[in-house]
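As you look at this complex, bear in mind that one protein chain is not there, while each of the others sits in place.
Right after this comes chain A.
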Amino acid sequence: MYSFISGDISQVAGRICCSKNKQKKREQHSQDLTLTTVINPPAILHCILNPPCTGNLMEALQAVLKNPPINTKNQNVKERAEGLVLKVLSAFKSSDIEKGVQSLDKNGVDLLMKYIYKGFERPSENSSAVLLLWHEKALAAGGVGSIVRVLTARKTV
């Protein structure tokens, strides 16, 4: 099930980046198709929220932080990626958050911080609480420097 995530995002990102030269309409259409058919939200959500699947959450975190849509100017791709990341972050139990952060390397922590702040920009009912928990752990791992890098980054996630 989780090979879905690791394979697809890189494919999707690749496809979007390569289709920069095609017409905008075709690009939009193909991108919608790939995103909706390939990613299949309900199946993933179902698996994430079921207790036996918690072991795979670490992998899900690693996978969802791979190949972030930094270079594309397409807002949709960025939003979908942000949505996915948020889902994975919310699926973690509070006690597991620290382990999740420890499993990331320095780049991963910086990237996680970028997603956290992106998530802060558009709060939904529960997202801020979860994000704040993640923020605290990520801050302990990355220090103030990681926040400075979010602020000074020229290519946003």
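Here, a contact is a pair of C-beta atoms (placed from the backbone, for glycine too) under 8 Å apart; a residue touches a chain by one contact, two chains touch by 3 or more; residues count from 1.
Note that in this section contacts and distances are computed from a predicted model.
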For the chain omitted from this view, which of "NADH dehydrogenase [ubiquinone] 1 alpha subcomplex subunit 13", "AP complex subunit sigma", "Actin-related protein 2/3 complex subunit" or "Phosphatidylinositol glycan anchor biosynthesis class T" is its UniProt protein name? "Actin-related protein 2/3 complex subunit"
Could you please point out the chain A residues that touch the chain left off the display? 67, 70-71, 106-107, 110-111, 142-146, 148-149, 152-155
